[in-house]
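Below you will find the structure I want to go over with you.
Excluded from the complex is one protein chain; the other protein chains are retained at their positions.
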Amino acid sequence: MPAHLSARLCSLALSLFLIAFALPAFAGPFEDAVAKFANDDFSDTEEAIGVVAGSGNKLAFPIISALQDGRLMADPDSKKVYVTGADGKSIDAATGEAVASVPDSASAVRLNNRLRRSVDAALGSLTLQSPDVGTRLQAAQSVFKSHEETALEAVDAALAKESNKSVKTALGEARAAILLFKSDATEVEKLEAVATLKARGDQDALALLTGMGDQPDSVTKAAASAISSIQSSLAVWSTVQNAWYGLSLGSVLLLAAIGLAITFGVMGVINMAHGEMVMLGAYTTFVVQEVIRTRYPGLFDYSLLIAVPLAFVVAGAIGVLIERSIIRFLYGRPLETLLATWGLSLVLQQAVRTMFGPTNREVGNPSWMSGAFELGQITITYNRLWILCFTLAVFAILLAMLRYTALGLEMRAVTQNRRMAASMGIATSRVDALTFGLGSGIAGIAGVALSQIDNVSPNLGQSYIIDSFMVVVFGGVGNLWGTLVGAFTLGIANKFLEPVAGAVLGKIAILVLIILFIQKRPRGLFALKGRAVEA
Amino acid sequence: MNVMDTRATSAMLYLDGVHVSFDGFHAINNLSLTLEPGEMRAIIGPNGAGKTTMMDIITGKTKPDEGTVLFDGVTDLTRLDETRIAELGIGRKFQKPTVFESQTVQDNLLLALNVDHSVKATLFWRGSKAESERIDKVLETIRLTEARNRLAGSLSHGQKQWLEIGMLLAQDPKLLLVDEPVAGMTDVETHLTAELLKEINKTHTVMVVEHDMTFVRELGVKVTCLHEGTVLAEGTIDQVSSNERVIEVYLGR
Amino acid sequence: MTPHMLTRSLDRGATIFLAIVAACGILIPLSNLLLPADSFLQVPTYLVALWGKYVCYAILALAIDLIWGYCGILSLGHGAFFALGGYAMGMYLMRQIGTRGVYGNPILPDFMVFLNWQKLPWYWYGFDMFWFAALMVLFVPGLLAFCFGWLAFRSRVTGVYLSIITQAMTYALLLAFFRNDFGFGGNNGLTDFKDILGFNVQAEGTRAALFALSCLALIVGFLICRAIVSSKLGKVLIAVRDAESRTRFLGYRVESYKLFVFTVSACMAGVAGALYVPQVGIINPSEFAPGNSIEAVIWVAVGGRGTLVGAALGAVVVNYAKTFFTSGVLAPYWLFMLGALFILVTLLLPKGIVGTFNAWWAQSKEKRAATSVSAAAEDGVTEPKMAE
Partner (left out) sequence: MFSKSTHDIAASFSRRGVLAATAGLVLGLASLTGAKAADDTIKVGVLHSLSGTMAISETTLKDTILFLIDEQNKKGGVLGKKLEAVVVDPASNWPLFAEKARELITKDKVSVVFGCWTSVSRKSVLPVFKELNNILFYPVQYEGEESERNVFYTGAAPNQQAIPAVDYLMKEEKVKRWVLAGTDYVYPRTTNKILEAYLKSKGVAQEDIMINYTPFGHSDWQTIVADIKKFGSAGKKTAVVSTINGDANVPFYKELGNQGIKAKDIPVVAFSVGEEELAGIDTKPLVGHLAAWNYFQSIKTKDGSNEKFIKDWQAYTKNPKRVTNDPMEAHVIGFAMWVKAVEKVKSTDPDKVIDALPGIEAPNLTGGVSKMLPNHHITKPVFIGEIKGNGQFDVVWKTPGLVAGDAWSKELDGSKDLIGDWVGKKCGNFNTKTNKCLGSGS
């Protein structure tokens, strides 16, 4: 045993001894409990939370909430515990007296997951009657989660006074959860509880019903029927959920592939460095966030809005540069382009690795992209939802651009008949550069979105390149709608296969299906037909 | 037209009620056409009349949506692929001269010879005297003996056209489909080509697609005019060129 | 192979190439084994193993050049056939370990023992016999290529579409072989080999012999490729590459030709993989990685597509460059160099090293091109077009 550890254990034992014999002479149970926060021992802290929360002392709420926020300071030497407020003023936790300053030797009382749950439960029963509706709802929910018998009284009291409908429902459910586990609750109470939970009908309710242990027969029977009804409704929801996951995966695939649909689909350039354009977009996001973090922290929520145009410009400019310096010499030799751009992708990866280091970079989610909301029984995360919307928006803008702008018209003209377009006065080489730049720029934008769900590392692009090609080829080269349908088809198929076959086999199955599908339709889902294709 | 129907079984090539459309565009519309054995037929028609698509249908490159295509009165061509159709004895020269540019003139002809085309036969192939004699003969016919060891890609445009005709000869098919053989040729070359085709016609059935009216006139054969995928007029060159609808189509309305 | 095919396939370039390979195959092992270790002329064992690896890569490159350079089939999944051949050999080597594995289990390979497999899966049967494994080295890649090609060529999947689905094929295999449930050792692959045909794989003599054998395989593979491309079949292949539908209208069953060379090429890749595994001592699913296959295509492009000699040379040059740049002060920058090499070769030497050399040679001795038909056919491969 290392020396310092045994020393610490000795001092711990000594201090326990001191607490046990020296302190009781002049302190009550509340003060004893508060002093335990200073022991830096999780069991002691847990005990202290229980005693403080149940003490009825008006200091209980400030202490527990300070504990939750890491504002409860304890001095291991003097065994004094302080609550520091957000305003910098501090009080002695045991007495409530204001103190001038917290000693330097004091540090925040540490928590672990078990204690966080205790804190939640304690705060739940303490804040059931808070004036704020949101706090009350949260309190009711945490009581529902912890469903400790001791909270029953508080719940009943709160229920009697509660006027808000949703809080009332939550309180009712919390009460049901408590009663279900209360050994001396009557059969009628328990049956009512089962009915309440059945009405709630979600995973948590199911969890409580399946885990409730020995009950009277009638209750067990009612619970069984409730369980099966919840399960069958959840099964339906899980299909909906798979479809949503599929859409979400499809949107990621689409986003990664749209740029390729332009450079590969429209121009016929097999751009193996496409993934690296995505990566550059992600790194642009990182740089933008870095600048915002250090200079303008208030703008963090707008970081992505700033990054999108920047990423477009950065990746687009590099795309134009690549087209001018490499690809334009290789038109008509698509397979050679493949090799050159592969080399290029190695160079770009290593360049980023040299500049930013090989490790992942942190790109944060702005607040509006964090978290999730419940829609029925499925969870929809904001980042996935935004990415779906964003993808569709990018797709729509791109379509509109190709259809209605002069550049779009020129692009279509050049790709359909280069010589004719040139003789009509279109600067084909400029159009080529701009088309490639557009494709790369869109890949850059994709990088901004993908930075929200994936690693930002030099390898980022590699993980999307194969999938992107599959999507474009599956959908049919040269057809943006094909890319859209292809991406969503593959996404949804993947997500419905995954629960059945597992992630790996599901992916293999998709690849095999693509191979077989190409046999059936050698030019993809939406192939252009007719003689023009062959020429 | 009705007269021809009765002779359908004896025809070398018989098309009836053929339709094909690409993405809603009707490239061939109720096309019916008959070619007798030993006949040479010129097909004319403005751009987009469906001439090349018709050839695609005959050679199996494009499958018609409906209609009958019979070869030699018995073989349904719509069910066969290009290779099988070529093996049956239908040879084709493309609109844009298509020769194997990175191979020599001689090898181009060697590849075209109608001998066993199986993988095994070509792998263990050793040249025979009969083969080289045939190649020599074809080279002479198409006047490329001097260029036999040159790469096909280095030939002039007219020479390429001729090489492709030579490949048809080497293939020795029952029916030759010749798409715009004189495009880009000088007057002299055009004349020589007409002579060559007439010579070929002595032993083969030929269908020629051509824009060049002088050339068609020189061939002096029956002419079919296509328009919008259907037969507009048929007869001698003078009959067809005096047909009002043909004039309307060619000169615009 | 009939004698006329052999004589036909040997032009001057081919003869020189074969002489060099044969000389390496004989002299390097001899120098390694017979000369004292401190002699300057002695080739150290690590170089024998290294060059043995290059030779295996050269065989793979030949296989790719046969289908890409001559028939226009760009396979971005040829690493799969290489790896399958390697796995077949690896399975034989695993079974040869016998009781010398860490758990001393006479039947089950170590990775099966510690993942609690109770018995050998059926597809491991027979691999304890060398002849069976050797057969599988050809059969498994060949069969996969045949099935894949039969489907793809018959439905006329060509060009980029074909390239992408070959990539999908190797990617699917990569994922499958990563799965431990698949029974091929998962990510760790097959390793810790002891004996091959009763000889210790680590021994210098075995290494030298394997190197000589690899050179022999390269020679045989080269001769097979030459025999194919210099026969009439070779002319048909070039015809398919340059104008696929024209070839069809001449009455050639293009899919049969493609299927034939694709399968032959896959078998060659399998042999390359089989020789590679005992020399590097490990086979793992990363050999299936699409990047590896793309890299192999790049060797061919660097050396010169459609020249065979160039393919082999390209494999050696690129891999030597990789070995050289990944050590020492250049190590952090080697990807820049490799990437730049690929870009520059495609831009400045579109015909590759040998192709450019040939073109230069043909130019300086122009009249020579007209004298011999076969030389012209090879020298004159100008700007191979992608098949439609």
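Letters are used for the chains, namely A, B and C, taken in the order the chains are written, and counting of residues starts over at 1 for each.
FYI, a contact is a pair of C-beta atoms (placed from the backbone, for glycine too) under 8 Å apart; a residue touches a chain by one contact, two chains touch by 3 or more.
What you see is a predicted model, and the numbers here were worked out from it, not measured in a lab.
The chain not shown here is in contact, across the full complex, with A, C. Listed residues A:Ala207, A:Val291, A:Leu305 or A:Ala393: the one in touch with the omitted chain is A:Ala207. The chain that is not drawn here is touched, among residues A:Asp44, A:Glu162, A:Glu323 or A:Glu498, by A:Glu498. Note that of A:Asn57, A:Gln241 or A:Thr415, the residue touching the chain absent from this view is A:Gln241. Touching the missing chain, out of C:Leu50, C:Ala274 or C:Val300, is residue C:Leu50. Of the residues in chain A, those that touch the hidden partner chain are 1-5, 42, 110, 112-114, 116-117, 120, 145, 203-204, 206-212, 241-242, 245, 248-249, 252, 349-350, 353, 357-362, 364-365, 370-372, 379, 381-384, 452-459, 462-463, 494-495, 498-499, 502-504, 507. If you put the missing chain back, the residues of chain C touching it would be 12-13, 15-17, 19-20, 23-24, 27-28, 31, 35, 40-47, 49-50, 53, 97, 99-105, 110-111, 113-116, 175, 178-180, 186-189, 191-194, 202, 276, 280-282, 284, 286, 309, 313, 316-317, 320, 322-324, 326-328, 331-332, 334-335, 353-354, 357-358, 361.
We take it that only the chains that are shown with their structure count from here on.
Averaged Cα coordinates give chain A a centre that lies 45 Å from the centre of chain C. Chain A and chain B have Cα centroids separated by 65 Å. Across the assembly, chain C contributes residues 245 that each touch 2 or more other chains.
Those residues of chain B in touch with two or more other chains do not exist in this structure. The part of chain C that touches chain A in the complex is made up of residues 74, 148, 151-152, 154-161, 163-165, 167-169, 171-172, 175-176, 178-179, 245, 290-291, 294, 297-298, 301, 332-333, 335-336, 338-343, 345-347, 350, 386, 388. The touching residues of chain A, counted against chain C in their complex, run 270, 272, 326, 329-330, 333-340, 342-347, 349-351, 354, 462, 466, 469-470, 473, 477, 504-505, 507-508, 511-512, 514-516, 518-520, 522-524, 534.
Taken in their complex, chain B has these residues touching chain C: 59, 61, 81-83, 86-87, 91-92, 94, 98-104, 106-107, 110-112, 114, 117-119, 122-126, 149-151, 153, 167, 171.
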